[in-house]
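Below is one structure. I have some questions about it.
Complex shown without one protein chain; remaining protein chains in place.
Each chain carries a letter (A, B and C) given by its place in the written order, and its residues are counted from 1.
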Amino acid sequence: MLRFLTAGESHGPCLTVIIEGIPAGMPFDAEAINERLRRRQGGYGRGGRMKIERDQIEVLSGVRYGHTMGGPITLRIENRDWVNWQERMSAAPDAGENSEPVTRVRPGHADLTGALKYARDDVREVIERASSRETAARVAVGGVCQQLLAQYGIAIHSHTLMVGGVGYAAGAEPDPAAADDAFWARVAASEMYCADEALTQTMIARILEGKRNGDTCGGVFEVVATGVPIGLGSYSQLDRRLSARIGQALLSIPSAKGVEIGGGFGLAALPGSQVHDVSRYDATPEGRGWYHLTNHAGGIEGGISNGEPIVARVAVKPIPSLAHPLPAADVRSGENVDVTRYERSDVCVVPAAGVVGQRDG
Amino acid sequence: MLRFLTAGESHGPCLTVIIEGIPAGMPFDAEAINERLRRRQGGYGRGGRMKIERDQIEVLSGVRYGHTMGGPITLRIENRDWVNWQERMSAAPDAGENSEPVTRVRPGHADLTGALKYARDDVREVIERASSRETAARVAVGGVCQQLLAQYGIAIHSHTLMVGGVGYAAGAEPDPAAADDAFWARVAASEMYCADEALTQTMIARILEGKRNGDTCGGVFEVVATGVPIGLGSYSQLDRRLSARIGQALLSIPSAKGVEIGGGFGLAALPGSQVHDVSRYDATPEGRGWYHLTNHAGGIEGGISNGEPIVARVAVKPIPSLAHPLPAADVRSGENVDVTRYERSDVCVVPAAGVVGQRDG
Amino acid sequence: MLRFLTAGESHGPCLTVIIEGIPAGMPFDAEAINERLRRRQGGYGRGGRMKIERDQIEVLSGVRYGHTMGGPITLRIENRDWVNWQERMSAAPDAGENSEPVTRVRPGHADLTGALKYARDDVREVIERASSRETAARVAVGGVCQQLLAQYGIAIHSHTLMVGGVGYAAGAEPDPAAADDAFWARVAASEMYCADEALTQTMIARILEGKRNGDTCGGVFEVVATGVPIGLGSYSQLDRRLSARIGQALLSIPSAKGVEIGGGFGLAALPGSQVHDVSRYDATPEGRGWYHLTNHAGGIEGGISNGEPIVARVAVKPIPSLAHPLPAADVRSGENVDVTRYERSDVCVVPAAGVVGQRDG
Partner (left out) sequence: MLRFLTAGESHGPCLTVIIEGIPAGMPFDAEAINERLRRRQGGYGRGGRMKIERDQIEVLSGVRYGHTMGGPITLRIENRDWVNWQERMSAAPDAGENSEPVTRVRPGHADLTGALKYARDDVREVIERASSRETAARVAVGGVCQQLLAQYGIAIHSHTLMVGGVGYAAGAEPDPAAADDAFWARVAASEMYCADEALTQTMIARILEGKRNGDTCGGVFEVVATGVPIGLGSYSQLDRRLSARIGQALLSIPSAKGVEIGGGFGLAALPGSQVHDVSRYDATPEGRGWYHLTNHAGGIEGGISNGEPIVARVAVKPIPSLAHPLPAADVRSGENVDVTRYERSDVCVVPAAGVVGQRDG
């Protein structure tokens, strides 16, 4: 029903997204989407570029007088750094004559795979699209979707569980079912998007330690959707399962290497008697109807939402752009390249400002 | 390019699958697919039904004289138990007059979510399709795909890493890159599809211990694809990323609650300098061209296969059909149901006989 | 929302179709679908095979006690002639040793294009799937969809307008808006599915005349959907337009070469003042709300249904299997083939027993 395409290079004039299938008459709040973009750019340990850019959407179609009209919505996010890249990223046929190609392929990036798949010997033509800057466009899409979901009382939040090995102790993770507005306010106030202030400071210390070594961190974040009605997704056909769709969305984040629904890998080691969530029916007049005593399933049973909060966790690998770079190779000659330092020195992933956001690269 | 739909109920006359998009002229080996179906039905701790059924495909279209013709391939897997269910699962309008409905909704199953989504007050109409028997049809599809991939030198294997908390010690897991034919032969010979014979016995003991307590186990299995060329998948649009597609496929397995690519969650705690895989070029005449010194990425960089084995792990929750059942509820009245014992007493998941296979439920 | 795949060869064991997305709880009437299949096989001028086959569906999944369960529906149509083709169409690898290949490519068939696309030098492997027998599976799908649409008061009928140049005089075509049950009963009673009895006889005479010359006829039929609510389809994105979807469906009929919506090609020659349908609002208590004074648009404005009957016409080319065959060529040698007579001598298309049905070939 709902489709979208994102487009744009990291140093091109802009990112663009077209979203198709949003109903007409939905209140549209551009500022709320800009707030999500700001959150994506926030967090501790931002590199230089994150300060240059202050992403904002420009609404180019689909919205009039503050509400949707039923047609496709076009959002544009200008790249403020474009002025410095107009020549190197020009679309004009004759602009590339004096261009110096990038031929070095770096570990942990799409450099090698993209150069070989698309037969590009100027790796810039790979890294510009493979860059996680693309996720700014996704955050904008996610912002529109959140406004649609809000009409049905569904809210989506995310917070950081671990960075570089520093995180909540086993068994001491916050209970998603108990996360209230105050909890999410603490998350929003934290430089690490972590509700625990002390843990936030330890995470920052961990990042600084990595930075001193010229190294980088990964982490784990959790996404929680509340207010989800019973009945989304289906076991009828495998690609309709809600778990499969969430898995696809979250593993499409460029640096994601793992996804868990509910108890995830932990459930695999427990006996069945401790895993499955007993359901009960509340028949009182103001009752909530069907509910579960626990939520190990993360809100999905049989590929269908069961009314409990949907809980998913994502593992993000460390940023591949190290200050003390890893050995690289030359895509044209195949020879090793002597690398002393990358241009940029971002040191940390701060995950998930929005549904699937990620920092620029 | 390639589409398929599976169909069929757990106790209906048959499972059926139509696969569309397989090229013409591909050698088609029905016996190799039957072998995969046997593997799915093997493993320690099978319940009664697994012995009744000896799944076999019947080829109803798309194949002639042992090769494909380019049209859709139809495979049918007969349910050998159908003779005992013809009345209870009849399609005829007047067959249900004396039928006794199932109204109990069990924890960990699709019973409640399916009954509410599809407005069924006879839960049998939910559990028949939500049953993991559906995965037999997927194994058949996977078997066809493996024959296509084999034409390009790509092989897919899987093995068990952990059952009920019993598994390889951290750091002692088998290296997928070193898994040779002998390794996979040991896997095939193990009742637990585990290459380590001693570990196989400990896993069995763990299952028996659970069984004595009327309890069940989950587990973790690993899928390894070798011979994959550089270039499958793309960062160009998020739904083209190979990681996203693998995540979708694996999290569509009914009991899957987690997926990892390569180092997965473990990578999130490591410094970047220990995570990213350095690439090298082998220019010797018989050289293998581009390769990587390590494979923490699990064969995917930038959403594109990088030539190394693709490695993914799946966490499977314990079987929800406990011998000492969990409390259930009545879907019509909402009241608790006093359950003493389920009809069947399967006690263990033996994962992945094929790409996404799972035991019957 | 709704997907289906058809499968099966013309002389294989059966046709199979899996339909996914039909809601649960819908009354399912197998006999009504069989009636549609009978209609497809009826009509004047049937060849020998149409008498052999008496198509019937077998329901293999998705239906219980006369209603749908929400899972995929599998329908199987047995090929009663299969017993005579078991060897020539066997899936077994060693069955083809003494097989005599078909190498002649006939005009007007998929013989040449299929043989070259799929690199088949036994043209039988092309004609078995390209055969219009596949449309029997579509008629079954259409029958299921009609039962779903009937829940919303939508009915779909079709009738023959012209055969071999013999048809209604210009301006004397029946008005679809005036077609009542009696009209459709006359259509059903006609050997040509034409409501006009005299015209039916002239059409039959035309077919017999062609038959005497060893020649064949094409024709034009009209599909009329009544009870369609305002609002199906959209101008929002081009592939959502209802006109585009109808065009796709109707031009997917093997022998279809033209499609018109409403006034079609005739509208192109008229002045705008005589074409566009003036809308009115009926505000009386039992009023029908919005309606139009005319229906030149065929029920679609702006790619959206407008509440009037949806009217489409399809042009079907003459059957390519002539009794006095056209010159053929040999797909292996490229040489002309001396053809004296085809095996079968079907002489007429009787269109549209169902949504998109067509006779066997």
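Throughout what follows, contacts are C-beta pairs under 8 Å (C-beta built on N, C-alpha and C of every residue); 3 or more make two chains touch, one makes a residue touch a chain.
Predicted model, so just to flag it, every value in this text is computed and none were measured.
Shown chains touched by the undisplayed chain in the intact complex: A, B, C. Residues touching the missing chain, restricted to subunit A, are 3-9, 12-18, 20, 23-25, 27-28, 30, 59-67, 69-74, 89-96, 99, 114, 117-120, 125-126, 128-129 (touch as defined at the top).
Listed for subunit B, the residues touching the missing chain in the whole complex are 1, 3, 20-21, 70-72, 234, 236-237. The chain not displayed touches subunit C at residues 5-6, 105, 107-114, 116-117, 126, 129-130, 134, 138, 162, 164-165, 210, 213-220, 230-231, 234-239, 241, 243-252, 254, 256-265, 267-273, 275-281, 283, 290, 297-298, 301-306, 315-320, 322, 324, 326-327, 329, 334-336.
By definition in this document, only the chains that are shown with their structure count from here on.
Counting only contacts among the remaining chains, removing subunit B from consideration leaves everything joined as one piece. Greatest Cα centroid separation from subunit B: this falls to C. Subunit C has its Cα centroid 39 Å from the Cα centroid of subunit B. Each chain gets one centre point, the mean of its Cα atoms, and the points for subunit A and subunit C are 47 Å apart. Among the residues of subunit B, those touching two or more other chains are numbered 5-6, 114, 117, 126, 129.
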